[in-house]
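So the structure is just underneath, and the comments pick up after that.
Partial complex: the chains shown occupy the same locations as in the complete assembly.
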Amino acid sequence: MLKPLGERIVIKVIEDTEQTSGGIFIPESAKEKPQKGEVVAVGQGEVDDKGERKPMDVKVGDIVLYAKYAGTDVKLDDVSYKILSIKDALAIVE
Amino acid sequence: MLKPLGERIVIKVIEDTEQTSGGIFIPESAKEKPQKGEVVAVGQGEVDDKGERKPMDVKVGDIVLYAKYAGTDVKLDDVSYKILSIKDALAIVE
Amino acid sequence: MLKPLGERIVIKVIEDTEQTSGGIFIPESAKEKPQKGEVVAVGQGEVDDKGERKPMDVKVGDIVLYAKYAGTDVKLDDVSYKILSIKDALAIVE
């Protein structure tokens, strides 16, 4: 298992389909296409100047949109994951 | 539905017309043409160095002008949305 | 009407004339020619790290000089406005 450091999260990549189950469609022509993933691990958060952790606004199980070229790809037991800064997660899909 | 993270907002894009209903006209020749959209979701806001959220100065239903090339496009049930940092929203149209 | 967000102001552009009424002349050859405008709306101000608004040093009615290429142009009922960061306003003409 991966335990992300600092303000990072680990997400399981959800493959693009023309029309996803939740009805989210990501246009082909967009300059920077967002992608979807399921949060599988959440870091402790960035330490601020008072020595306290900033809140991480996502939790395990959340489906998030993120910028396509953000983060670092890893494969674990043949599943694609991405290690991503929370700042590159754009929105939670509800 | 999309729940924007951090200091982001989600807006429903309002298509450019030569003369909009509210009388706002955006000149063709402007270097960086602003566009209009309706705020449909507002993030919790950036966390400052004291661990508190900075205020988000827009609310759901506000019509905002924003820089054309800012943010990330998504389509949901065939409607065009944009996920945008509050810093790229220029003004509220009243 | 436009309500500028954050540290932005809205100004009504005053067209350049060789010699303006107040006697301000802006030289042709200057690298970055400032222009004049009348402040018509003032944002709430930037939120500092203590959660308080920084003061906006201009008020509605002030005539300000600003850097020519700063800000974003909009037209409202055929009048030219500019949405500008307070940081791009150089001086008040009194």
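Letters A, B and C name the chains as they come in the text, with residue numbers starting at 1 for each one.
Everything below uses one rule, namely that a residue touches a chain if its C-beta (ideal position, glycine included) is under 8 Å from a C-beta of that chain, and two chains touch if they have at least 3 such contacts.
This is a predicted model, so every value here is computed, not measured.
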| item | value |
| --- | --- |
| Total copies in the full complex, given that 3 are placed here | 7 |
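Note that only the chains that are shown with their structure count from here on.
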| item | value |
| --- | --- |
| Touch-based graph of the chains, sorted into line, ring, star, complete or other | line |
| Same or different contact residues where chain C meets its copy chain B, judged by the half mark | different |
| Inter-chain centre distance, chain A versus chain C - centres from mean C-alpha coordinates, in Å | 40 |
| Distance from the mean Cα position of chain C to that of chain B, given in whole angstrom | 22 |
| Chain A: positions in contact with at least two other chains | none |
| Of all residues in chain B, those that touch chain C in their complex | 23-27, 30-32, 34, 48-50, 52, 54-55, 57-58, 64-65, 67, 86-87, 89-94 |
| Touching residues on chain C, where the partner in the complex is chain B | 1-6, 8, 10, 41, 44, 47, 49-51, 69, 72-78, 80, 83 |
